[in-house]
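Handing you this structure, nothing more for now.
A single protein chain has been omitted from the complex, and every remaining protein chain is retained in its original position.
Now for chain A:
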Amino acid sequence: MDLRAGDSWGLLACLCTVLWHLPAVPALNRTGDPGPGPSIQKTYDLTRYLEHQLRSLAGTYLNYLGPPFNEPDFNPPRLGAETLPRATVDPDVWRSLNDKLRLTQNYEAYSHLLCYLRGLNRQAATAELRRSLAHFCTSLQGLLGSIAGVMAALGYPLPQPLPGTEPTWAPGPAHSNFLQKMDDFWLLKELQTWLWRSAKDFNRLKKKMQPSAAAVTLRLEAHGF
């Protein structure tokens, strides 16, 4: 598991700019001018940024959980945390999915993960940790909006949240602190895997869409990376 702290403010500044432009994405699309290319690029960038941000957050959070969670070789069997959306998927199955399905899965997964993260934030005992979590939640919210934008740009409907599937964060008395910590650990790990997977998804989508929106993408690339 490679969750390590690190930072790059330049990257952050750039991606904040990207975030800033995100709300405009659906509107742009509605006018039909630039196509989905730019929004896919932005989503991809945001995913990469979140990956980076998560490394920092996970370092802090795992230290908070204490040993053995913060030990580098800690690799527990996945117990509990059953409601967490699994990012791991058979490569063949994954390749067989179409863009719409992939985007839908991404969207649903992040919706769930965001809910869990917010619960995590409520639980955190230290102010510093809360700040980090809140910051990450905001970024993840941005990613969710970004994916929605891409889906809208491509003409896919947003998945409707089914009643009951909305995860309820209730660490009731039956839930022990240890299992809670285990869930937190898996949440971070799933997030990391999902972000990694999403980055690949969006990269693939980006390449697919490139001919239609080459110019815009190039401009963005020159600007950002």
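Definition applied: contacts are C-beta pairs under 8 Å (C-beta built on N, C-alpha and C of every residue); 3 or more make two chains touch, one makes a residue touch a chain; residues count from 1.
In the analysis below, contacts and distances are computed from a predicted model.
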Among "T-complex protein 1 subunit zeta", "Myotubularin phosphatase domain-containing protein", "PAT complex subunit Asterix" or "Leukemia inhibitory factor receptor", the omitted chain is listed in UniProt as "Leukemia inhibitory factor receptor"
Touch with the missing chain holds, among A:F69, A:W94 or A:Y156, for A:F69
Logged for chain A, residues touching the omitted partner chain are 64-69, 76-77, 79, 123, 125-127, 130, 176-178, 181-182
